[in-house]
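What follows is a single structure, and I will ask about it in a moment.
Right, chain A next:
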Amino acid sequence: MVVDPILTVRDAHKHFGGVAALRGAGLTLYPGEIHGLLGENGAGKSTLLTTVAGVHRLDSGEIMFAGRPFEQGSTRRAREQGVAVIYQEPALFPDLTIAENVFVGRQPTRRGRVDWAGMRARTRELFARLGVYLDPDRRAAGLSIADQQLVEIVKALSTDATVIVMDEPTAALSATEAARLQSVARRLRDRGAAVVFVSHRLDEAFELCDRVTVLRDGATVAEAEIAATSPAEVVRWMVGRELTDLFPKVPSVPGEVLLDVAALTRQGVFEDVTFSVRRGEIVALAGLVGSGRSEVVRAVFGIDRYDSGSVRVGDAPLPPGDPRAALARRVALVPEDRRAQGLFMPASVARNVSVVVLDRLRRFGLVRPGAERAMARGWGERLRLRYSGADQPVERLSGGNQQKVVLAKWLATEPELLVIDEPTRGIDVGTKAEVHRMLSQRAAEGLAVLMVSSELLEVLGMADRILVMREGRLVAELSREEATQELVMLAATGQEVSA
Partner candidate 1 sequence: ADDSGGGSSPESGGAGDGKIKSGLKIAVIPKAVNNPYFDAAFTGAKKACQEIGATCDQTGPTEASGSAQVQFINTVVQQQYDALVISAADANSVIPALKQAQSAGITVVTYDADVADPSARSAMVRPTTSDLVGKALNKWVSDGIGSQGGEIAILSAAATAENQNAWIAVIKQDLANYPQLKLVDTVYGDDDAAKSAEKASGLLQSHPNLKGIISPTTVGIAATAQYLSGSQYKGKVALTGLGLPSQMKAYTKDGTVKTFGLWDPAMLGYLGVYAAANVASKIDIAGGFEAGGKKYTLEEKNQITVGPPQEFTAANIDSFSF
Partner candidate 2 sequence: MTGRLLASREAPVALALVVVVVGTTLVNPRFLSAQGRTDLMVAIAITALMAVGQTFVILMKHVDLSVGSTLGLSAYLAATAVQDQQDGGVLTVLMVGLVVGVAVGVVNGALVAFLRLPALVVTLGTLYVVKGIQAVVVGPRRINADQLPGAVVDFGRDSVLGVPYILWLALLAGVAGAWFLRTVRTGRDLYAVGSNGPAARLVGIPVWRREMFAFVVSGATAGLAGALYLARFGGVDANAGSGYELPVVAACVVGGVAITGGVGTVIGALLGAALLKTIGVSLSALSVPEFWQQAVNGALLLLAIAVDKVIADRRLRQTTEVQEVPA
């Protein structure tokens, strides 16, 4: 390679309290490449990247940027040096307009005054470059996650950065949006920028990236041209062992109908949704982001109300808008947004796991802390949780491990019907396989599973039946046998399926 690297990180070390997030991580980036950063949950990817973004300072190690030492510890300086970041989760300002979100902190000015018209025009122009349209004057509050991600992308584009960091940008996106993002990444590369791309979807990484760096336990274990390696090898690097059988589906015989949803309608969100789930069956709800899948399952569980229709569990109707009633009928919902909806961030692992099963942990009306911790440890073991103890606050866990705590919490209720929204979002391959194995095992034992997923492979690999939603309506039902990627995508994007 004749080009000089634009960014090199050498021997990076970083501790959070007692946790070593990085111990000897390295990364070399060249202009004009898309560089995959891969690793298990908690491997240190986000930590490494947020350091480059100026959020943290390394304990030790060296960062060189364009041949000069990189000034750490200031997000502003990082940006001025030419780094733009799309964070793992979008960080918009709900009360500001989209235009201002794009330019916040560096609004174009004229004679010291914010140039509102200019800002609007430039925003429009940037969106046009992406081939999408969002009203620059609209406030960011209420944007769908995909739209939020688009704003983040435009924000990163607007700085003309030489290094663009994308930390799991596609985790919240469905295939179409992800594809659009990938084309943006390629265009940036062709413009000469270096793009760092984090994803737990290996297929995506292999499709998009030119080179990959693999982190394990905070250290860089491999760096390779994508052409010179294979997914199997990367997985081996990531987990340090061989992984077989990515979707370990255990065959099961569906029993009687457990969940029966009839003509469920909520004005403007979803309409006339009818389906059922049997015991022992895994039913997947597929569709594009924004097609209303989450809203349907939230309504089923009672978080949201619906305008008409009915939900029955077993023989009896489930009262609307009452999650407690759903819980009592052994229905569980693993929500899609783990940080906001699934977890109490400052609380310990034990408290997070126990919160839905307190009734079982009580004696004489008082909660038994010992039993609570023991239960949490049990689940920690079963899900291979990486944590320092049942009393560790979940905010100190990595994204994937947090997701495991959410799973543990809901599995602890011993549900008969498990509704699970994006079960493996942000989870690494190893854990993903564990989650899949557990789901399908439980299903074989008679658990009914209703799964919302934007990951086609997961949907195809796990589900006995696939329901496809588009614009708030169920548009297709496919059996495991007949379903293919193409059929699901066709249904999700609007072509009627004739099969």
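How were these candidates chosen? In short, all candidates are chains of the complex that A comes from, given by their letters.
The rule is simple: a residue touches a chain if its C-beta (ideal position, glycine included) is under 8 Å from a C-beta of that chain, and two chains touch if they have at least 3 such contacts; residues count from 1.
Predicted, not measured: the structure shown is a model, and the values here were computed from it.
K.L.:
Which of the candidates 1 or 2 touches chain A in this complex?
P.N.:
Touching partner of chain A: 2.
K.L.:
Enumerate the contact residues on chain A facing candidate 2 in the complex.
P.N.:
Contact set of chain A toward candidate 2: 53-55, 74-79, 85, 87, 91-96, 100, 104-107, 109, 112-114, 131-135, 138-139, 141-144, 146-147, 150.
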